[in-house]
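Following: one structure in structure tokens, then a few remarks.
Just one protein chain is left out here, and the rest sit where they should.
Note that the chains take the letters A, B and C in the order they are written out, and that residue 1 is the start of every chain.
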Amino acid sequence: MSEMSMIQAIHSALDVMLGRDPNVLIFGEDVGYFGGVFRATEGLQAKHGPTRCFDTPLSEGGIVATAIGMGAYGLRPVVEIQFADYILPAYDQLVSEAARLRYRSGGEFWAPITVRAPYGGGIFGGQTHSASPEALFTHVAGLKTVIPATPYDAKGLLISAIEDDDPVIFLEPKRIYNGPFDGRHDQPARPWTGQEGSEVPEDYYKVALGSAAIRRQGRAVSVLAYGTMVHVALRAAEESGIDAEVIDLRSLVPLDIDTITASVNKTGRCVIVHEATRYSGFGAELSALVQERCFYRLEAPITRVTGWDTPYPHAFEWDYFPGPQRVAEGLRRALEA
Amino acid sequence: MSEMSMIQAIHSALDVMLGRDPNVLIFGEDVGYFGGVFRATEGLQAKHGPTRCFDTPLSEGGIVATAIGMGAYGLRPVVEIQFADYILPAYDQLVSEAARLRYRSGGEFWAPITVRAPYGGGIFGGQTHSASPEALFTHVAGLKTVIPATPYDAKGLLISAIEDDDPVIFLEPKRIYNGPFDGRHDQPARPWTGQEGSEVPEDYYKVALGSAAIRRQGRAVSVLAYGTMVHVALRAAEESGIDAEVIDLRSLVPLDIDTITASVNKTGRCVIVHEATRYSGFGAELSALVQERCFYRLEAPITRVTGWDTPYPHAFEWDYFPGPQRVAEGLRRALEA
Amino acid sequence: MRNQPPLSLHIPAPHARPGEKPDFSYLTFPEPGAARRPHILTPEAEMRDMPYSLIRVLAEDGRAIGPWAPHVAPETLRRGLRAMMLTRFFDDRMFAAHHQGKTSFYMKSTGEEATAAAPSLALLPGDMCFPTYRMVSFLMARDYPLANLVNQIFSNAADPMRGRQLPLLYSARDYGFYSLAGNVGSRFGHAVGWAMASAYKNDDKIAMAFVGDGTTAEGNFHEAMVFASVYHAPVILCVTNNQWAISSYQGIAGGEETTFAARGIGYGLPGLRVDGNDFLAVYAATQWAAERARANHGATLIEFVTYRVAGHSTNDDPSRYRPSDEARAWPLGDPIERLKAHLIALGEWSEAQHEALARALHEEVRAAAKAGEALGTLGQNPPPKREMFEHVFKTPDWRNLEQRRECEVAP
Partner (left out) sequence: MRNQPPLSLHIPAPHARPGEKPDFSYLTFPEPGAARRPHILTPEAEMRDMPYSLIRVLAEDGRAIGPWAPHVAPETLRRGLRAMMLTRFFDDRMFAAHHQGKTSFYMKSTGEEATAAAPSLALLPGDMCFPTYRMVSFLMARDYPLANLVNQIFSNAADPMRGRQLPLLYSARDYGFYSLAGNVGSRFGHAVGWAMASAYKNDDKIAMAFVGDGTTAEGNFHEAMVFASVYHAPVILCVTNNQWAISSYQGIAGGEETTFAARGIGYGLPGLRVDGNDFLAVYAATQWAAERARANHGATLIEFVTYRVAGHSTNDDPSRYRPSDEARAWPLGDPIERLKAHLIALGEWSEAQHEALARALHEEVRAAAKAGEALGTLGQNPPPKREMFEHVFKTPDWRNLEQRRECEVAP
């Protein structure tokens, strides 16, 4: 065990897997010699060799296509898309190829690839460094979508993703790479040190895909969140004094539907939080599932607290980003009703 | 007025607009000399000239990028993507460029383009000729998404889309190009002749984007549908004898939220129908909106009747396609509860 | 400068449309045997003439001439001939089956059979082909069971794709034939990745991938070329230029601006232009590129110049957009006739043998079709419904299980 930031935990997962499995290799833009713009692969090329971790042409479609072909051969490629905003040139490869390869070939070929991408806002990244595209993947049968909220989970989930025989989109909330940001942007940034989830084993371990974590037990209202929003939600519960149960989904596909329904059946109220635009966001699916399964226990409308239905607006970072006050307001709405 | 099939109505819209506005031009794969694989542009090249309607290289990304550039110049390009399945190579252009051009440039540039694509199943088209990708567009701020269900609407909505100064994704339910398929695949195909919505003016007219049509008044349950599913839902109401109010959304963005909430507030029950995979489909957004706005009037869980969460499986067409029996079953579920 | 005529938009148009005389004058062909054959380790900079030439081996009289004439055992040539003939019979039968409602869709490869049959025999076991939908002759040359093909085409209970995939979008891993899909071009980069994996593992296998002339316009064509070039991937990347992409002639893909083989130059890759109806030329070019790849000298782009004799698919009527006698005017002949003439010239084949083989293959196809029909055609005896929910993931998730139950009880 040692204390790690999320980026260190991700680095450790990659390092461990390169060491354990010669079929694991890493590539992407600037991930080789330089170690990635967020340093997730720092030193891995020097340590494991130039064919284990290398730079690619600036071509997301090419990166994912190459990974799928390698996966079909029998390797386990882990690729980095520099920002989730830039995953769209690879979208056809992910949807039409990776997601369907096993199904359409009657099980003859499959794509055991992991696509890592820093995602989300809170860093004044404007329209092209802030995207939260998770709903574009959750709609696609055959893709798994995973989002960690702590260093411990990041490492354990990433190792699970790499060893998974299905294609996994692994979205990393870059705002919490270095500390558990809770949305209070006017306060000094906190490091991961001393925070829950920052004790990380140095070696191999897994956190299973498809199990949520209850980050805060509560009886008044269930909050469904993932990534950075878990921390914002915890903060909102604290600030508002509302006895919220905060559930960190960890993976959106597969989804831990049992933990969700158990919690909402208990509290009778539900608030869903995400950074992505609201309309057709993953919150819509969560809302639909909850009302389908917990209808008779719901005492108030399910509330969504999300990014607005606009492109990510650079100068309005803190008006767009769903901060603890907006989440707290959502909690109050869910309780008042 | 004359009777038209949906494909004829679309053809007529294109013909009328080529005639009215020299800034309108049409291009796409096989749309020129040949007139398109579904014949939407038949004869238009011969009539209006080779620069008004022409073939393009097989490159959906290139087609949409070219259209955006033309739109920025001041033209109104109408492009055809041969099947909606093949729109994904253009997805980045639509999301990162077309949808944001006006916003990011402070209103200096915009993309008044219309992207037509035959979509949906029911034709034994398998995984790559059956896609219903509407939810991939509705999540994107800045894009409009329109889906007609009758010849009259197809022409009027398409003309509105072409004249609209925002980018419009115009999805054409190809199963009903030639007749109003209601899901009874074991019965002989019906032509549009004599069917409601097949009387179409020969000239210019518009159906406004953002207004739904109530296709059947009812008091027992509201059915939200679009495209082919409108006809399936009507059939399901008829077969089941349930007094369903069938709402044809016509445009998903902008959405006619008032018509929807008024109906559900009246009936207290809601069934949502679409062909796309269920998880994170557009039905999820509809479900979320309805429960947010009509919570206290809902007497039963909102039900979704949709495609399964699998790729579109060729041999299982009629097990996958939400037919009238499955929709009727959904209506019964909504009433029994 | 403003005194010149205004701009105008150039829209390419083919030389002949329905009712007009076929015109292939745009194609200029060197004589068989004329193209030079560089050493396989030649640097790209010394081969920049190759994309503008045309590698041809079979002369009018059936002899194999020039530096590209490969050493192929007559037995291998007979296998190739058999594969091409079998393909043609099979295509005809399945096309007819579509008209009888036994399947939803079919596509023929008539006239192009050599571009897949010859590579099939030139590649080694363990190599992987990333095909297009017009390459069943690759499988035919490797004795892939006709029953598998037929059962997939009929989507019956024995369909190896379990009813999930369109007819003719085959997958045959053990035969070195990668899973097809309906989207064009999106597997081109997989081939590069697969080849890179082989190099990464210090293996000796190579990959060979195909796209059509039309498909070269897709972004993924370029991405594959870039990766192949940068990492010296042991892959052969091929463009089957059959002059048409559905109704669009090759000029719409840029074929009037330069050759498709010339695309290689922009990536520093050798570009070979090959008579695609010449079995020996296709075989020789494949072998050249394969040897170069196995020698760690990286990728080659090959353009196979051929002609799509049939319509694009069962949905297509080519007489709507090209002269109906265009196929007959095609100057490079028929690959089957040309290989047959060569074998006869070698004294390794005869008209009588040919006829006997034709009868046997015809019967083989008939029997396979009948057996498939007995098992079931489209909509009759499909695979069990549960197959719809398998293989979405390696292990079904709760949605797959719930929905399977919902579907199985559905009315």
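Note that contacts are C-beta pairs under 8 Å (C-beta built on N, C-alpha and C of every residue); 3 or more make two chains touch, one makes a residue touch a chain.
Predicted model, so just to flag it, every value in this text is computed and none were measured.
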Query raised in the report: For the unseen chain, which displayed partners does it touch in the full complex?
Result: A, B, C
Query raised in the report: Taking the entire complex into account, which one of B:69, B:201 or B:268 touches the absent chain?
Result: B:69
Report task. Kindly state which of the options C:66, C:234 or C:396 is in contact with the chain not pictured. Result -> C:234
Report task. Check the options B:36, B:142, B:183 or B:197 and report the residue that touches the missing chain. Result -> B:142
**Report entry** Contact with the hidden chain (one of A:12, A:56, A:138 or A:263)
**Finding:** A:56
**Report entry** Residue of B:61, B:173 or B:197 touching the missing chain in the full complex
**Finding:** B:61
Requested in this report: Name every residue on chain C in touch with the hidden partner chain.
Outcome: 1-2, 4-12, 44-45, 48, 124, 196, 198-200, 202-204, 216-223, 226, 229-232, 234, 251-254, 257-258, 262-269, 291, 294-296, 298
Requested in this report: Pick out the residues on chain A that sit against the missing chain.
Outcome: 29-30, 32-34, 37, 50-51, 54-62, 85-86, 89, 124-129, 278-279, 308-311, 313-316, 319-320, 325-326, 328-329
Query raised in the report: When the complex is taken as a whole, what residues of chain B touch the one chain not shown?
Result: 25, 51, 56-57, 59, 61-62, 65-75, 77, 89, 92-93, 96-97, 100-110, 141-142, 144, 164-166, 210, 253-255, 257
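The definition used in the following text is that only the chains that are shown with their structure count from here on.
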Query - Centre-to-centre distance between chain B and chain A (centres being mean Cα positions), rounded to whole Å - result: 32
Report task. Measure off the straight-line distance from the CA centroid of chain A to the CA centroid of chain C, and report it in whole Å. Result -> 41
Query - Distance from the mean Cα position of chain C to that of chain B, given in whole angstrom - result: 35
Report summary line: Among chain A residues, those touching two or more other chains are 89, 92, 96, 100, 103-104, 141-142, 253
Report summary line: Touching two or more other chains in chain C are residues 159, 164-165, 169, 181, 183, 219-220, 392
